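Omission of a single protein chain aside, the complex is shown with its protein chains in their original locations.
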Amino acid sequence: MENRTLFKDVPAEDLIVPVRVQGRLARALDSDIFYSWRTSPVTVVATLVALALILMALFAPLIAPYDPFNPASLNLMDGFTPPASTGAFTDNYFLMGADNQGRDVLSTIMYGSRVSLFVGILATLFAMTLGVSLGLIAGYNGGTIDAVIMRITDVQLSFPAILIALLIFGIARGLIPPSQQESMAVWVLILAIGLSNWAQFARTVRGATMVERQKDYVSAARIMGVHPILILLRHVLPNVLGPVLVIGTISLALAIIEEATLSFLGVGVPPTQPSLGTLIRIGQQFLFSGEWWILFFPAVTLIALALSVNLLGDWLRDALNPKLR
Amino acid sequence: MTRKILGLSAMLLSSTLIVSQASAETIRWARASDALTLDPHSQNQGVTHNFAHHVYETLMDRDVEGTLTPRLATAWAIKDGAPDTWVFTLREGVTFHDGAAFTAEDVVFSLDRARSDKSNMRQLHVDVAEVTAVDDYTVEVRMTAPSPLYPNNLTNTFIMDKDWSEANNVVEVQDYAAGEDNFAVRNTNGTGPYILQSREVDVRSVLTVNENHWAETPPEVTEIIYLPISDAATRVAALLSGEVDIVQDVPVQDIERLSATDGIKIETGPENRVIYFGYKFGDEPLASSNITDSNPFNNPLVREAMELAVDRDAIQAVVMRGQSIPTGIPNPPFVDGWTEELNTYPAVDLERAQALLAEAGYPDGFSVTLDTPNNRYVNDEAISQAVVGMLGRIGINVTLASRPVAQHSPLVTSNETDFYLLGWGVPTFDSAYVFNDLVHTKEGSYGAYNGGLYSNPDLDVMIQSLGTETDLEARAATVAEIWDVVKADRVLLPIHNQVLAYAMNDRITLPVHPENQPLMTGVTFAD
Amino acid sequence: MLAFIIRRLAQSVVVMLFVALIAFIVFRYVGDPIASMVGVDTRLEDQEIMRERLGLNDSVFVQFFRFIGNAAQGEFGISYRLQQPVTELILSRLPATIELAVVSATIALVFGVIFGVYTALRPKAWSSAGIMALSLVGVSLPTFLIGIGLIYIFAVELGWLPSFGRGEVVDLGWWRTGFLTESGLKSLILPAITLSLFQLTLIMRLVRAEMLEVLRTEYIRFAKARGLTQRAINFGHALKNTMVPVITITGLQLGSVIAFAIVTETVFQWPGVGSLFIVSVQVVDVPVMAAYLMFIALVFVLINLVVDILYYVVDPRLRVDGGAGK
Partner (left out) sequence: MTEPLLSVRNLTVEFPTRRGILTAVQDISFDIMPGEVLGVVGESGAGKSMTGAAIMRLIDRPGRIAQGEVILQGRRIDNLPDAEMRKIRGRKIGMIFQDPLTSLNPLYRISEQLIETIRTHLPLSETEACKKAVGLLDDVGIPDASRRIDDYPHQFSGGMRQRVVIALALCAGPDLVIADEPTTALDVSVQAQIIDVMKRLCAENGAAIMLVTHDMGVIAETADRVAVMYAGRIAEIGPVRDVIKDAQHPYSSGLMGAIPRLGANLERLTQIPGSMPRLSAIPKGCAFNPRCPHVMDKCRIDQPQAVQTAPGRRVACWLYPPQDGTTASAERQSAE
């Protein structure tokens, strides 16, 4: 008996929920996203906080009261000035107090966020590029290449990022001549954090790629002799952008915290050009001695930054509703 | 005590507990790290020696003022007619923890062990030619040349029992390259005031008082619980919460808070250790500098400018919170050769510093990398950071490279650094120890820590003469002469001498030891 | 099943070799072990003698093969810092770490699953939103800050709990346990909470996501349509299906709990392998660092094996397919 079905079968939900956003970034930016953003006050606040912090970091040189990296503007004797008071040896006013080097805590936070965000964003982009590429290659090729890449991914995922970052930091320290190490420190940090975070991207993209690969249009393109790279870029990549964006956001928060932890363990950026983590490491020494502001303000900034980015990621995950994992 | 006993067993129990506590004073002693080993000759390291001093004993000791005092040796002198031989008279009636008697053969055995190839104490005894027992309580040490200061080297060389060592196959110091385990690493048999009961590396060690110790007055502390706590904040928290009685390594910033806390007090005192910056000398341009045709540090004007720019008083006041003694000479005040005059340092003068830089040919300053350890000395990284700021004000643009000491000190010993921070302790309390390693041209066994490759042939001759000069007055004059040159030439940029601070429960008194090796026998309790 | 395990074991050996190579190469280049072994005052000629004795002057390949050969026999040499056999050191530290890790993992798992299920079953409730928000705060707080904060509040200010160490331990001969004394248990609380928080939030979010997914499946609808009780559906059908992916992630997480303990152990001065490792890193105690890495790799390999076998037990579908793996 031939197929007696008269009507093309469409899942009922497609008709009920007006627009189901899946895959394509273009559709993801459809106003549905904006609606779900608008109706989630927490997300709105998180966005504003994240934006404010990013702008603050971006324009730090313009808006910071002092330049904490310019030794000429510092006076060590201003060290430990409490918040909202004037330094003992200069007329500098310290809204959030001064640290142990006489630097304005507010200014160091602004500049420190800059370093933290710079490291976090670049590390995440690096991890994203690496993870997505490997995921595409593994998912598209399958077979041995896939098995090898996924095995490495497993190993990577089973070691905590911090340990991997420490290892990479160690290798880099060994390979770079001592006189270059400080100028390279930020890049080493980016490399270390990036290399410890790519596996999640690879795993997700690989899964999505394997699904896409089965689809007719990809087979068609392949039969027509379209170059695999072109297929991957044009057909497969847009379909995995949603989940990648979500993982990217969450990774950014992770990278910022990881940078802080590495700096806390003393293997981060130099204290003369501190990140938020370095500031916390410095401030932590003064936890019991009463100079709470040296720890408190950078810690609050770090938490606010990580939390707001995490909230954004969380919301994005729900809004795009990708099949994570 | 007996008045209140009413027959209630509970009361009895609690009162006996009080009694036993009163008669046995336990001290919970925390510091940043544990002894590396129990083998007394295997590591030449302060923390390890400090621990060993409770179990083992040395021939002589240094008191809190830094003077040599008798311990297992009751007297020592250069042998009449033999200027190269030292004679030690030993204490009688001393026994090891296992009951064996302490005699001259144990001293001979221990000194020979300490100067063997595998011993880490070897360097202190390189000039020893032969150790012999004259009788049960007299030992002669013949040197290769007259060595008037040799007894200074003995304060950390511990005496082991010969028979015990032979019985347990520890005649030789452990060879860990061969993967050998060694009984002496984990077991002890000393003559010291305490007996090791148990030890968990890095966690806790328990020592109880040696009832048979030779000292006339037994120590007030009858039990020591030794607790290494590496994290500074945790260490302070443990004291604040009453979990430990003494914290030996107190972060300077917590001193104020701790001394303001009820029930806690602070003992401070100078340590025999100077903190200084070293320059790279020579005509080669600096690897980390923007000046590629000359070495600015080789120019005395630059070194003078830098000294004028560094505000030692500000470092003391802010970075060290008053817990340091600023100095103009890389020599701690305990050491022979230190004078008030040498210790003076110029006032900060930025204008003159800038003028000097211009005169030296660097009107716009220059850039350089400063290498600093970040876990070795008190606030080492913060000191360097402060100096970076101060030098920045005269146009010297310094990049700070901060590393754990394990990665930092190889840079210094292999001369891979242009500008570095280092600390120097002087266990012999003699200036020659400073000159030999920091000032003498790097050659042979000299100049090991002359990281900047400073070289002055005239000084080298004078330094070498100190080793064998037996006329102490003439020797002192040479020392003074060398110091004058070192200071005038600004070979090093000294900052301050470290101050030690111990924090403790306020019913305890423990004076600060200049080599940071306090003995718990010195603890007294207030009642 | 046997063939499957053998194949897995073979893969594990490759992984171990790979890690061994990394472990060795890395630590051959991190600073100078001699510099950390000796006091700053040791003369250079003595350092050179030590270098020769330790075989550090041999070629890198000779050193590597020596390392592999010894490692295969569980022999990692003698710690440069403590002069004791590394294997023994690690074994003596292991109970502390394992007790901490197991308690943390249990806390994380129990509360993670409870909260995850709760928030999945009541997605709209206020309490769920609160738990979800708190979990994000948990993820956003660096572990070291949590630890320091807890010490400050519960040890210093309130004086309820110890600030460091693991209290009195009872030596069972081959295992030192802190479970049998009051101080041991009290000492465990703060570090275990600190260590578990991150994993807890992770497991909770995972369970919630999985559970929501499962609750939308057709077989849950069918179970509802058959009139099964809410309880049977939620905790019988939905939870069991949720557990399949949760087992993998949790298994892998347990491995990272042990490794993640580095920071927690440092803050609380917990005498486990993690704090041994971090001290070893600071002083470049190469044998200990290498052995630790190998140890973590071994834990990873074992856990992976256990997870695979658990999969086998939980998911009947794999038993027929031969369980080729994920």
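Each chain carries a letter (A, B and C) given by its place in the written order, and its residues are counted from 1.
One rule holds in what follows: a contact is a pair of C-beta atoms (placed from the backbone, for glycine too) under 8 Å apart; a residue touches a chain by one contact, two chains touch by 3 or more.
If you're wondering where the values come from, they're calculated on a predicted model, not measured in any experiment.
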Open item on the list: Out of C:Ser140, C:Asn241 or C:Asn304, which residue would touch the omitted chain in the full complex?
Closed with: C:Asn241
Open item on the list: Give me the chain C residues in contact with the hidden chain, please.
Closed with: 216-219, 221-230, 232, 236-237, 240-241, 244, 314-317, 320
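Basically, only the chains that are shown with their structure count from here on.
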Open item on the list: By Cα centroids, which chain is closest to the centre of the whole protein?
Closed with: C
Open item on the list: Just the number, please: Cα centre separation of chain B and chain C in whole Å.
Closed with: 38
TODO: Check each residue of chain A and list the ones that touch at least two other chains.
DONE: 173, 284, 287-288
- [ ] Name the residues of chain B that each touch 2 or more other chains.
- [x] 233, 237, 240, 375, 404, 407
TODO: Using the touch rule from the top, collect the residues of chain A that touch chain B in their complex.
DONE: 70-72, 74, 76-77, 79-80, 100-102, 173, 178-179, 181-183, 266, 270-272, 284-291
Open item on the list: Touching residues of chain C toward chain A in the complex: what are they?
Closed with: 11, 15, 18-19, 22, 25-31, 132-133, 136-137, 139-145, 148, 152, 156, 209, 245, 252, 255-256, 259-260, 262-263, 278, 281, 293, 296, 300, 303-304, 326
Task: Residue numbers on chain C that touch chain B, as the complex places them - done: 30-33, 35-47, 49-50, 53-55, 70, 75, 77-85, 89, 92, 148, 151-152, 155-156, 159, 162-165, 266-269, 271, 275-276, 279, 282-284
